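Every protein chain except one is present and positioned as in the full complex.
Chain nomenclature is as follows: A and B, assigned in order of appearance, with residue numbering initiated at 1 for each chain independently.
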Amino acid sequence: MDHTSTLEKVIRGILLALVVIFFMFPIFWIFLMSFQTNESILRIPPSLAFTPTLENYIALVTGQMKTAAGSLQLNFMQNLWNSVLLSSASVIISLILGVPAAYAFARFKFRLGEDIAFTLLSFRFAPPLLVLLPLSLYFKTLGLTNTYIGLIWVYQLICLPLILWIVRGYFEDLSPDIEHAHRIAGYSWFQTFRKIAVPLALPGIAAAGLLAFIFAWNNFVFALVLASADKQPVTVGALAFVTASGIQYGQIAAAIIFSIIPTFVLAMFAQRYLVEGLSLGAVKG
Amino acid sequence: MTSSAMPGRPAKQSRFARKALPYLLSLPALLMCIGILIPFFTAVYYSLLRYRLNLPAMKGFIWFQNYINFFSDPKFWNTLKISLVYAGLTVVLELLLGLAIAMLLQKRTRLNNFISILLLLPLMTAPALAALMWKLMTNPNFGILSYLVSILGFPDMKWGSDPATALFTVTLVDVWVYTPFMMILLLAGLRSLPPAPFEAAALDGVPRSFVFFRITLPMLMPYILTATLFRLLDSIQQFDIIYAMTQGGPGDKLLVFQVQAYLDFFQATNVGRSAALMIILWAITYALSNVFIKQWLKLREKAHGVG
Partner (left out) sequence: MSQLSLKSLSKSFGSFKVFENLDLQVANGEIVVIFGGSGTGKTILLRLIAGVEEPTSGEIQIDGEDATDIAPEHRNVGMAFQNFALFPHMSAAENIASPLRAAKASEDKVMAGVAKAAKLLKIDHVLGHAPRELSNGQKQRTALARALAAEPKILLLDDPLRNVDAKLRFEMRLELPRLLRQSGATVLYVTQDYKEAMALADRIAVLAGGKFVQVATPEDIYLRPANLGVARLFGDPSINTTDTVLSADGRSVTLAGKPLALAADHASHAGKPVTFGVRPEAVSLVKSGIPAEVMAVTPLNERVVLLLTAQGGWELLASLPSSAASIPDPGSTVHLAFAAEGTHLFDKATGERLHG
């Protein structure tokens, strides 16, 4: 492919430019919208020339939205906080529960372990509502509806399979001899797990944690079914916000930007591991 | 140096404790499994009931009546059809587009790497929020896309709210979000292919199309299969994008399985029908996931050297 003609280079360049435009334009456009007043958004034809304003962001942060009908309370910051809380707590619990299990599955090949790992994997691909709808009735009985605990519990459905399968792959990549050497040197099973296995698999564990966070953050349907307004994360909150705010488009755009920035930033950190995470450990980047 | 200073007799560990360790470690994951299986079997049970939340008195066991009703229920066939069309359409488009982009980015240049990272951003956007973004851009009053297509001669495009273009609109969002998934997996696949066959073909002056169809595609097939099945499994249960964009409308245009089941449950409060729908979707995904997991394990074995 070294002898690519100029024509081919030009065509490639144009195609790549089109690809970048298609995939980047929506983000770019919503970003611009978030700095515009409603008047400037509603101009026809749309224009790139406008005076940027932080009004939309300020309204979101202070929770005071000025509409034609007067000032309206909105709670988008609560949604943002819910997202942070739900995602972080879910990932932390998932790591605490999942990493030792992943280690067990990687090191002790036992029947039950395989069964658990594959059951969780197969439910990763089952329709979420299949489990969520009956669960919503159980949650009512148990008083877990619209509680953080209940939500964090079901969020394990997102985080745990991911962490189990990715981290298991990382443990499998470690030579068991290194752990054997540590045991023989005089350390207990747990010390070896803590001082050898976990530190050596740490990049994988961190990547799995970041990815699980992103998936938890981006989840929509779990909270839609199981949470009311005050416990909803940004994904559900933004939708409700559209209904509530009516035509405050600039603020909707700002809310979207607020909601996608954290995952974008984390994705940049986990970038090297994304391929592996997205394929649940089947493909290495 | 301590010469084997061992206080007392070394502790014997019971064989039981040693054997129990892996089970102990996987206990949380086991509980998790049980936590999934209970609602799963509950759903199976509900699907065999006449169960409407608004008519509790009518609750009763009716065996497979919910499923039998589906046969004569045009709404069900519409759901099945629209789900399959949606899944097929999005996955095929994403595969073709993803493969094309991956091939454009195959060379490891700085620019290509940068673009491939940039293209991940749509994938990192919550699908529900992506739908909102596109909703803002396709707003008939001020949406930039509505404006652009009006210049191109479609002045009154209603996008998601027009039955004629609703499927096109949600497909567009799905393609925007998930094409990067295909792209990144296939790119990883392409870059992991051994260079020797390609170098040999280049030396022999083999035509590009031949190289693509006879060398690249067959070698890339495991990646293509894994990525496609993965997407198919997700796409046939798409909920977020469709619900956030149109809530299944206009009319019954986009009532795919999960949206229909959600509405059956929360609007019609027909738990039995909703559960039966989910079980059918589950059966489809279960069959697909069995094929998928086999493919996936093969690739995983290649990546990690262990099953």
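Rule of thumb we're sticking to: contacts are C-beta pairs under 8 Å (C-beta built on N, C-alpha and C of every residue); 3 or more make two chains touch, one makes a residue touch a chain.
Since the structure is predicted, the reported quantities are computational estimates derived from the model, not experimental observations.
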Point to revise | Residue touching the undisplayed chain, where the options are A:His180, A:Arg194 or A:Arg272 | key: A:His180
Check your understanding: Which of these touches the unseen chain: A:Thr62, A:Ser188 or A:Ser228?
Key -> A:Ser188
Revision key, fill the gap. Note that subunit A touches the chain not displayed via residues 175, 177-178, 180-189, 196, 199-200
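As a working rule, only the chains that are shown with their structure count from here on.
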Review point. In the complex formed with subunit A, which residues of subunit B make contact?
Key: 21-23, 25-26, 28-30, 32-33, 35-40, 42-43, 46, 100-101, 104-105, 107, 115, 117-130, 132-137, 139, 141-142, 144, 147, 176, 179-181, 184-185, 188-189, 192, 202, 223, 226-227, 230, 233-234, 237, 239-240, 243-244, 257-258, 261-262, 265, 271, 274-275, 278-279, 281-282, 285-286, 288-290, 292-293, 296-297, 299-300, 303-306
Practice item. Can you check the complex and tell me which residues of subunit A touch subunit B? Key: 1, 12, 15-16, 19-20, 22-24, 26-27, 29-30, 33, 41-46, 97-98, 100-101, 103-105, 107-108, 110, 112-113, 116-123, 125-135, 137-138, 153, 156-157, 160, 164, 169, 172-173, 189, 214, 217-221, 224-225, 234-236, 238-239, 242, 249, 252-253, 256, 259-260, 263-264, 267-268, 271, 274-276, 278-285
